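Only one protein chain is missing; all other protein chains are in place.
Moving on to chain A:
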């Protein structure tokens, strides 16, 4: 079962649960009921919450929870009441010792972005060996999972078992098994540019003056997305946002500019650079990899220079 985290707070769902569920599930519900009533719950409350629960199973569940130290048992006006000992601890995992609970909570806090083992260690103050053991145990119990992050190849992050890892961890459409598909990105980058460039070229004969021509040259990200989808070069389904990421790389390449349209969507347009390549880099010394070491005397000098020699030929 991996639904615990969500169900504990959603009492609605409790009612529709099939009581044939596993004992753990019944325990969960009892805990959540007790959370809702911090003053304590009676046997009756439990029966009202889970009407179809057989008494024997109910008793077994309560006994187990008591044994695990979740509840204080006390009498009030002739009825037995169960009260949660410590709400924060009760939220955590059954069948786990205190350290496990601490670690679990830390991981839960991290959400679907996950948390790196080193950070768990700092937050929990546990020894590395001990922490490793706890993580292993939580993992085998399927409370948590380790996900490889794309941010760093050897970095694993932990998150709750049932969570869908965040894009920042998986990398989204651009990753396959943690491998960044650079070629795919490059091709999309080129194709997007081709599309925008064609659009710009088509304005050459525009009769409405330069502003009109400029406005025609703009394409929304949706248009670009449609063009790419129609090309059929992508195995995976790309979203408009995915393509905006690609379009952004074109902006960083200095080939495209973005404006916001009146309806708030992004518009893109191919632009001409302000300058042709500067003179400096058209000369050997301008792009020379060893210029720093090039002086009047020594191994590398302008007189002996091979770069210039090659360039002259």
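We take it that a residue touches a chain if its C-beta (ideal position, glycine included) is under 8 Å from a C-beta of that chain, and two chains touch if they have at least 3 such contacts; residues count from 1.
Quick note on the criterion: contacts and distances are computed from a predicted model.
Student: Would you mind picking the UniProt name of the chain not drawn here, from "UBC core domain-containing protein", "DNA-directed RNA polymerase III subunit RPC3", "Ubiquitin-like-conjugating enzyme ATG10" or "serine C-palmitoyltransferase"?
Tutor: So the chain that does not appear here would be "DNA-directed RNA polymerase III subunit RPC3", according to UniProt.
Student: Among A:55, A:77 or A:277, which one is in touch with the chain left out?
Tutor: Checking each option in A:55, A:77 or A:277, the one touching the absent chain turns out to be A:277.
Student: Tell me where the left-out chain touches chain A, residue by residue.
Tutor: On the side of chain A, residues 122-123, 125, 150-153, 168, 174, 180, 182, 185, 189, 209-212, 214, 245-246, 248-249, 251-254, 257, 271-288, 291, 294, 296, 301-303, 305, 308, 312 touch the unshown chain.
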